[in-house]
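Got a structure here, written out as structure tokens. Questions coming.
The other protein chains are all here in position, but one chain of the complex has been omitted.
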Amino acid sequence: MTSFRKELWFETKSRRAFINITPQVEAALNESGIKEGLCLVNTMHISASVFINDDERGLHADFERWLEALAPHEPVAQYRHNDTGEDNADAHLKRTIMGREVVVAITGGKLDFGPWEPIFYEEFDGGRKKRVLGKIVGE
Amino acid sequence: MTSFRKELWFETKSRRAFINITPQVEAALNESGIKEGLCLVNTMHISASVFINDDERGLHADFERWLEALAPHEPVAQYRHNDTGEDNADAHLKRTIMGREVVVAITGGKLDFGPWEPIFYEEFDGGRKKRVLGKIVGE
Partner (left out) sequence: MTSFRKELWFETKSRRAFINITPQVEAALNESGIKEGLCLVNTMHISASVFINDDERGLHADFERWLEALAPHEPVAQYRHNDTGEDNADAHLKRTIMGREVVVAITGGKLDFGPWEPIFYEEFDGGRKKRVLGKIVGE
């Protein structure tokens, strides 16, 4: 069994953003040399998500509007977490809906995806450097 | 380390459906011969889910009603994704709630489940052939 670890760094200028990180995950897989196994991709922060869904701008606008309705940013005083001086309680809730991680099968040295399965990093509290962890286990 | 891959195919006539796929996953595990490890089960489509919860008809009716309230199918024009000619934006949102994948421990050649843990495929945009991927890694 071999394992391979790679940190991917991102910094978004906006508070919220979608980034298709499939190319970086594929590059990590190629670097690992692993042909069969499992690839874990998780955000290392609790105000961001990693998920798989369509790379389509309209859908991302729908996600934005939907998440804002389910867990509104304002008024910030509605959240007890924000009593600590933070203003990102909504980011923790939104990340819960979208997820922390994906696990992807590795087959024949490739990410074993269906026809429309890009991996996204979603930022809910940007403006600083944040990390995604890729961990590949196999042989 | 050994790995085993199996595609499971489904076609539902209705737009939405729940299918208990535990027997197919168990059959794949038996075919693999793997006794200890991890089993990833994920839908290969972004308008469907794989999840673990109760095999109880009343609960499925509750899920249906609940997901329709959280992400209504109609009016389809409320979603920017549907401007592309699709009418399945709600399916992408519903699948986000229910999840893309489960990872199940393999112990002693069996799916290492609690007392009530069947694996379900949930279809949100049926009427065509769609796939679930099982990938088992272990020995």
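Some points to look at:
So that you can tell them apart, the chains are marked A and B in the order they are listed, and the count of residues begins at 1 in each.
Quick note on the criterion: a contact is a pair of C-beta atoms (placed from the backbone, for glycine too) under 8 Å apart; a residue touches a chain by one contact, two chains touch by 3 or more.
Because the structure is a prediction, the values reported are computed rather than measured.
When the whole complex is considered, the residue among B:Phe4, B:Phe18 or B:Phe63 that touches the unshown chain is B:Phe63.
Checked against the full complex, the one of A:Arg5, A:Arg65 or A:Lys110 touching the unshown chain is A:Arg5. By the touch definition given at the top, subunit A reaches the unshown chain through residues 1, 3, 5, 38, 40, 42-46, 70-71, 79-84, 89, 92-93, 95-97, 99-101, 103, 131, 133, 135, 137. Counting the whole complex, the residues of subunit B in touch with the unshown chain are 1, 36-38, 51-54, 56-59, 61-63, 66, 70, 97-99, 102-105, 107, 112-117, 137-139.
The rule is short, and it goes like this: only the chains that are shown with their structure count from here on.
Centres computed as Cα averages put subunit A at a distance of 20 Å from subunit B.
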